[in-house]
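Only one protein chain is missing; all other protein chains are in place.
Order of writing sets the chain letters: A, B and C. Residues in each chain are counted from 1.
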C-alpha cells in the first residue's frame, strides 16, 4: 500500500515513454520490502514521501522545496546542493533531501561493477534515487541528509576512488562528447583532455576562488554533441587546418545510391521516403560556402573556403574525412539568460594543437590567462561572458595576448564608436586650447 | 588675380570629375567682373574668401567655421543654419555665411525659369553658391548675412511662391523618389503624397513643437531610391497585395535573349560580358523566397510566399509588373548613429491604401498618433527611434492602435523576459504571503 | 535506523582524508573494442532507429543500441541496466549527453538478443523501460532539469512535462522521418539549467507574478543589498516597512511594473517567493540549434508566451509541440533544422502553419538590442 495517494502522478504511468512514476513506485516498494536487509541511513519511506510531495506539487502547481541551506563536505566549496522540504510534518522522509554531484567519467562510459557499488552506497546512505545525469554532466545522487554527506564522501574517495563534482562559484565538472573513443569525426581526444583538465584544476573545482561558476565543455568536432557552444564559459571544439580527405570511389558509391553507402550514414532510414540521394542538391547545394564541385565523377573541395561545418562529411562519412592536421578552437562566454540575456560562445582562438606530451600547454595558458583576468576584474556573480561584454572583446584579447583578426567577428562593427588609446594617436590627448584659439577665434 | 593663393585646392581642378574648385573660381571671377552690374548685397569677394578659408582648412586639416548663432526668419523655427567664420579678419567676405534651406519640389523636377529666378536672387542677396541639393532634399542656398534673411524670404514667398524647408527640432522637408512620374515600379504617387504631407504639416515644419527633428521620406517601391528606410523617422514604401503580373510572352523573350529584352533593363551593358541571360540562375535562383517556377515555357509565382523584393521585376521589367492592389508600408525610427547607434526603419504598418480622395486619412492617422505620443513622451533631443527603443515596440503598437503580428518582427524574441500586464494574469499581483506560507513553511 | 559510520571522524575531518582525486579514469571503463580502436574509427552507419554500427580501420565493429529513459532513475533501474550490460555487453555501458543509455556489443550476432531483451522490458504501468531509438533524423530524449522533484524555483515540473511530451513524440523517437534531428529541451525556470536557449523546441517553466514579500523575515533571512542587486531591471529598492503589528522593519520594495518575474531575487532571498498556481506555467521556444552544421548555432525564439500548468499531462503544451513538429515534418527540406526552416519560410508563415497565435509578448523589448529583432525591411509575407 502506497503511503500517499498519487492520483495525478498515476496518470503518468501509462504511455510508451519510460515512466519515472512507475520507477519511483517500484523503488518505494522495494525499499519497503528491503529483501536485502539494508540498514538504511535514510528513512525507509523516503521515496514514498518524495512521491507524496511531488503529488502535492502537481495539485498546487507549485514546488514544495525550500532554499537549500549551506551544506557540504569539509573543505569543499561545492559538490552538494542542500535542500529541505516545506512540509516536513507530512513528508518527514524528505525533510532534508540534499543532492550530491559525483564527477562522471569522461565520455560517460561505465563498468557495471562501478555502477553497482554506487547503487549500493546510495541505497544504504541515500534515497536510492538518482539523475543519470545532471545537465552539467555529473552523476546526481538525489536526496540524503546532512549527516550522511561526509560518510558518502568517505566511501566515494576511499572505496571507489571517486571524487565529487562542482557546484557553487567554482569550476564545474567539465564534460565532453565521446570523441575519438567511438566517433570518426573527433579531431582530438576529448576524453583525455577532459580528464586532464579535471585533474589539473581540482583546486578550482573544489575551492571557490572565482566570482561565479565556470564551465568547460569539450566537443570533438563542430557537430557539438555536448552542446559546448551553448553552455560553457569555455568551449573546446575540435577542428582541422588542412584538407578534407576525399575517397573518390566512395563518393561515386554515394552517387550511385549503393545501399552500403546510405545518405547521412542512415540517419534518414525512417518511415519517410526521401527518394534517391542527390549529391548536387543534398551536398554541394547545401554546403554553406558553396566550395564543392563534382565534375567527371570527381569531387573537388576548395578547402581555403571551407568553414568545416561538417555537413558534407556527415552526409557521406565513408567518402569524406576530417583533415589530418587536427586541433581545437576555443570559444568563450556562453551562458544561460540570467541576468543580461543568454550568450553563445564567441570564438577566441581559432586553432590550437592538442598536445598531451606538453601537458596541453597551449590550452592551459589560455585558460589561466582568462582566469587571472576574471578573478581580478569579475564582479560577484559575473560570468565570463558578462565580463567580456562589460570590458569589451578587445580587453579579452589583451589579457590572453591574442592578436585581433577577422575570424573573431562574424562582421566588423556597424557603429563607428571606436575607442583609441592615447598612445595610438599622434600628439596624445593633452592639447593647449589657447594655442588652438590662435587659429580659431571663439 | 585670385585674392588668396590656393595651391592645395588647385590640385583638385584636374581629373575628370566636375571640379567644384573650378566652378568656385569661375564664379569668383564672374562676380569680380560683375558684367551684369548686380548690386551685390554680399561682399563681392565672398567666393574668393570662401576659397581662401577652405584652402586654410586644407592646410590645417581643421574646419574654420564656428558654431552658428541662432538666426532665422521671424516666426519660423527653422529653415536657416547660422554660420560664422573663425578668421573674420582674413576672410571678411564670409564672416557671416548662413545657409537657407529652400523646400525643393516633389521629384526635384524644375522649370528653368524658376531656377534662373532663384539664381538671380542668390547672386543678388547671397554668395551665388548652392548645394543642389542637401542630403535631406532641400535646395541649399549657401552663404548670406543675417540682414538678408528676411529679404530673401520675402522674395521667395512673394515673388516665387516658394517657402523654406525645415531645420531644428521640427518636421524636416519631406522628400521622395520620382515615383509614378517616370517609373513603372511605383506603387503610389510619391510626388502627390509628399506634396500633400508637406502642405498639410506646414505648422510642424516651421514651428517646432517636437522634441527633436522628424523626417518623412517616400519611396515608390521597395527599391528605395530615396533611401527612406535608412534615413527617415517615418518611411513610406510602396508595395502591393495581389499578384505580380506576368506577361508570359515577354518572359520567353528574355529567356531567348532577345536584344530588345536585356537583363535588368540594360543595367549590365558595360565593359564586362556576363554571358547570355540565364533565367534559372539569375532570377529563380536569386529570388530570396524561391517562390518562382518556370516550366513548359511558363513562369509561375507563388505570390503568397513572395516578399515583393523587386528582384525579378527589376531583372525583367517588360515581363513582370507590380500588382494592381497597390499601397504602402510604413516603417518607423530610422536615424543616424548619434547617440545610441544608427537605426533602420522598423515595419509598423504592412499595408495601407494611398487614397487622395479622403486626404490620405489612413496615413495621416498613423502620423498623428505617433506624433501625439512622441510629443508627450519624447525627451529633449530624443528621436522617434530612440523613444521606441526606450518604451518598447509594444507601446508604439498601443498608441497607434495596431495589432501585433509576426510581420512586425524578423524573428520573435530570443529572451523570455516578457512583461505581463497585471490584468492579463489571473488573480493579479497582490497576494497574501501568509496564505502562501500556510502551504509553504519558511 | 542506526547511524553507521565509515570511519569518518567529524572531530578530525582531515584524518585519513582523501581529496582532489577527480573522476575515475575513463580507460578503466572502455569496452575492449573501444579501447582497441579509439581514434581509428573509419565510419559508422545507423542500421535502424536506435541501432548504430561503427567500423574501425582495423575492420572491428561495435554495435550500439541506444535506449531512451527518464534520467530520474532509481538504483533498481540502474541495477537492471547493469544486469543487461553484464548479460550482453561484458559489463560495459554508457550514457549519452542527452541521458540515453547505450549498450554496445562487438559482433553483429549479439545484436538481436540484446535488442529483444531491451524491447521486452516494461514497467508495471505499461511503459517501456528501454525503448530503442533516439538516433538520426528523429527526436531523441529531452534534456531537462529538476522541476518539482528537487528545486526551489521551478515554475513547472520537469519530469512530468517531459514524460507528457515524450509520450506524444514517442513515434518520432523510434522513427527517422523528420527533415533533420529535432532536439527538445526543458528547463523549469529562467535559470535554464537545461540550457534550452538553443533547442529546436524548448519547454520553459515561467513565472508571471512579481515576488511576494515576507517583510517580517526578509531582513533576518536575506542580505538586502544582494537582493537589490540581483534584479536585472532594477525593480527592487531597499525600504522600511511598517508591519501590521506596528513594528518597523528593514525590507525591500518591488516596483511590480518593472518586474519580469525572472526569480533572480528569490535565488538570493528566500523571503521573496514567486510561485503561484495561476501565475506559473510554460513558455515554448523554438528554432534554436547548437551544431555548426550548414548554419551557425542559433538561439531559440519565444513562440508561445504562456500556457497554464495543466497537470498531469499538460495537453495545451503537447498540442502546440505536436503542431510544430508536424508542420516542420511537412514543410522543411531534407537536412533543414527547424529554425532554418522557420527562417526560410519566414516567421510569419511559421505562426500560420503551426497555428500559433502571435501576441505582443513575442516582440522583444529587453535591452537595446531588441530592435535588431524588429523587421527592418520592406520584405514580408502577408
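One rule holds for everything that comes next: a contact is a pair of C-beta atoms (placed from the backbone, for glycine too) under 8 Å apart; a residue touches a chain by one contact, two chains touch by 3 or more.
Not measured: the values here are computed from a predicted model.
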Left-out chain, listing which of the shown chains it touches: A, B, C
Option from C:35, C:221, C:353 or C:372 whose C-beta touches the chain left out: C:372
Residue among B:183, B:284 or B:397 touching the omitted chain: B:183
Option touching the unshown chain, where B:147, B:298, B:324 or B:421 are the choices: B:147
Absent-chain interface as seen on subunit A, which is shown: 222, 224, 229, 237, 239, 241, 288-289, 304-309, 329, 331, 333, 340-341, 343-347, 350-351, 385, 388-389, 392-394, 397, 404-420, 422, 425-427, 429, 431, 433, 436-437, 440, 442
Interface residues of subunit C (partner: the chain not displayed): 292, 296-297, 367-369, 372, 376-379
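As a working rule, only the chains that are shown with their structure count from here on.
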Most remote chain, CA-based centroid, reference being subunit A: B
Rounded Å distance between subunit A and subunit C, as computed from the means of their C-alpha atoms: 12
Multi-partner residues of subunit C (each touching 2 or more other chains): 190, 197, 232, 262, 270, 275-276, 278, 299, 366
Shared-contact residues (touching 2 or more other chains) in subunit B: 341, 414-417, 440, 442
